[in-house]
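For chain A:
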Amino acid sequence: MASLQEYLFISGLLFAIGLAGVLIRRNIIVIFMCLELMLSAANLTLVAFSRFNTGENGLPDYNGQVLVFFIITVAAAEVAVGLAIIVALYRARQTVDVKELTSMRG
Partner candidate 1 sequence: MTACLLLIPLIGVIAILRGRDPGATARLATALMLATGILLAGLWAMGIRDGLSIAPVVLSKPEIRLGLGLYDGMSVIMMLLSVVVAFAAARTGSCKKRHESLWNISLLLVAAGAVGAFISTDLFFFYAFHELALVPTFLMIGILGRGERKIIAWKATIYLAFGSIVLLAGLLWLTAASGTSSLAFEDLLKTSIPAEDQPGIALFLIIGFGTLVSLFPFHSWAAPTYASAPAPISMLHAGVLKKFGLYGLLRLHPLVPEGMSHWLNLVIVLLIGNILWVGFVTINQKRLDLMLGNSSVMHMGYIFLAFAALIEAGAQTENPVAMPAAILLMFAHGVTIAMLFGLTDRLEKKTGTLDLRNLGGLASHTPKLAFLFGLAAMASIGLPGLANFAGEVMVFIAGFKGWQAGSGLGSVQIATIIALWGLVISAVYMLRAYRRTFQGPGGSHIENAEDLSSKDRRPAIFLAFVLVIVGLFPNLLLGLLENSGSGASEPSEVQKPLEPALLPDPKPQPRQAMLAN
Partner candidate 2 sequence: MPVFFYAFAAVSVIGAIALVCFRNPVSSAISMVGSFVGLAALFIGLNAYFVGIIQILVYAGAIMVLFLFIIMLLDLKAPSAFKRSSPLILVGGLIIPFSFVIQLSTVLSEVRGGDPKALPLQDAAESFYDHERDPDNQSEIYNSLQKKSLPDVNLIGLTLFGHKGDNASIRTPGYNFPLQIIGVLLLVATVGVVALSLKRKQSKSGGPES
């Protein structure tokens, strides 16, 4: 089994890749996927801490994992609402390119 640091690093790496995707990509749907990736990466951190923050009885601290459930649920809801908005946008503008969403600025 790898060490906590290794898990955290992988988690951070995934988080950073997700961030990179958000920054680089222009397709809103892909950006949204990248955001989901970031959330999952954060989940990995939580689970890793949960595993290594053992309680008095030596078992993992399940509070962390419970939090992961909440996050997954929230993420799912977010995806649902987000995709609905994106669809509405596409219907109105026929685009999912962020470059074209600059009617408001300054």
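For anyone wondering why these and not others, all candidates are chains of the complex that A comes from, given by their letters.
Note that a contact is a pair of C-beta atoms (placed from the backbone, for glycine too) under 8 Å apart; a residue touches a chain by one contact, two chains touch by 3 or more; residues count from 1.
Quantities reported herein were computed from a predicted structural model and do not represent experimental measurements.
Between chain A and the candidates 1 or 2, a touch occurs in this complex only for 2. Of all residues in chain A, only 1-10, 12-21, 23-27, 29-30, 32-34, 36-37, 40-41, 43-44, 47-48, 50-52, 54, 56-60, 62-63, 65-66, 68-70, 72-81, 83-88, 90, 95-97, 99 touch candidate 2 in the complex they form.
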